[in-house]
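Got a structure for you, written out below as structure tokens; questions coming shortly.
In this view, the complex is presented without one of its protein chains, the others remaining in place.
Now for chain A:
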Amino acid sequence: MSGGQLLLFVVGGLSNAAYLFIVAAGLSLVFGALRVINMAHGSLYMIAAFVTGVVANQLGLTLGFWGGLVVAVIVTGLVGALIEVVVLRRVYGEEHLVQLLATYALTLVIAGVVRTVFGANYRTVKPPAAINFSVTLAGNSYAAYSFFMIGAAVVIGTGVYILMYRTTLGRNIRAAVSDPELLSASGVNVARLYTVVFVMGAALAALGGAIVAPSQAVNASMDTDVLVLAFAISVIGGLGSIIGSLVGALIVGEVLSFGVQNQYTNPYAIAFVFIIMVIVLTIRPWGLFGKAEQT
């Protein structure tokens, strides 16, 4: 493989990793703070993709995508807030099984609503004009949009990291994980804090859905497609760890990119992702960057 070809596959893998990281980071954030495995996370991603499609096609090429992205984050954030207040607050104290069933039920409800509101037809979204061009590197063409996705993942990841480790909100979220009663006694409204965290998770799902919309057919099965890979990434990296989500996404993205095109690994490309997941679960059940919780 030449250097140029190597670069092609590395960038392809990074594009894969970029949107998967954004989605998995939201999943991980919600689990880390609320200890809820949110099966409806993919549904929020799907809602955002559809909203982006509708708004972008209304506004046109120049502003359409950006307007769609903003509206998608707002709409999905509101849906997230509704879910947290109406459903999740009632199951925080329950077994994980109850939480899983509750969030799975939400995926069915949202899938039905999305099909009713948006229809079964696929939708396509054009990238914003400013970043809809190609870049030539080492004799090969690349989509500028792929670099935008990679850059967006870096910015969003950095933002989430700063928010979690450099702000009062982040400190409160981390405190809520270890001792919510003490945090509540110190005057923090923990119930509202949980809502904020879930909305943040929903917003990350929305950013993933909006950013991926110009490069994929927006359709009513996007939720399950992304959820399986996002779970694999979270398990590999460690649920609750943003750094873990980043590393997990990089592993999955590059394994898929190199795996599919190599003649010897092609038949097993997707299987490799889950083999890695099983190995990590066996050796380090809390993931590469997760922390084992003490009893």
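Definition applied: a contact is a pair of C-beta atoms (placed from the backbone, for glycine too) under 8 Å apart; a residue touches a chain by one contact, two chains touch by 3 or more; residues count from 1.
Heads up, the rule we're going with is that contacts and distances are computed from a predicted model.
Trainee: From the names "Imidazole glycerol phosphate synthase subunit HisF", "U32 family peptidase", "Rieske (2Fe-2S) protein" or "ABC transporter substrate-binding protein", which one matches the UniProt record for the unseen chain?
Mentor: The chain we cannot see is recorded in UniProt as "ABC transporter substrate-binding protein".
Trainee: Tell me which residue among A:Gly12, A:Gly26, A:Gly64 or A:Gly244 touches the hidden chain in the full complex.
Mentor: In the full complex, the listed residue that touches the missing chain is A:Gly12.
Trainee: Using the touch definition up top, pick the residue from A:Thr52, A:Ser146 or A:Ser245 that touches the left-out chain.
Mentor: A:Ser146
Trainee: Which listed residue (A:Val30, A:Val55, A:Leu69 or A:Ala111) would be found touching the missing chain in the intact complex?
Mentor: That would be A:Ala111, which touches the missing chain.
Trainee: Could I get the residues of chain A that touch the absent chain, sorted low to high?
Mentor: Per the touch rule, chain A residues meeting the hidden chain are 5, 8-9, 11-13, 15-16, 35, 37, 39, 92-97, 100-101, 104, 111, 115, 120-124, 126-127, 132-134, 140-146, 180, 184, 190-191, 212, 214-217, 219-222, 224-228, 231, 235, 239, 256-258, 260-264, 266-267, 269-270, 281, 285-286, 290-295.
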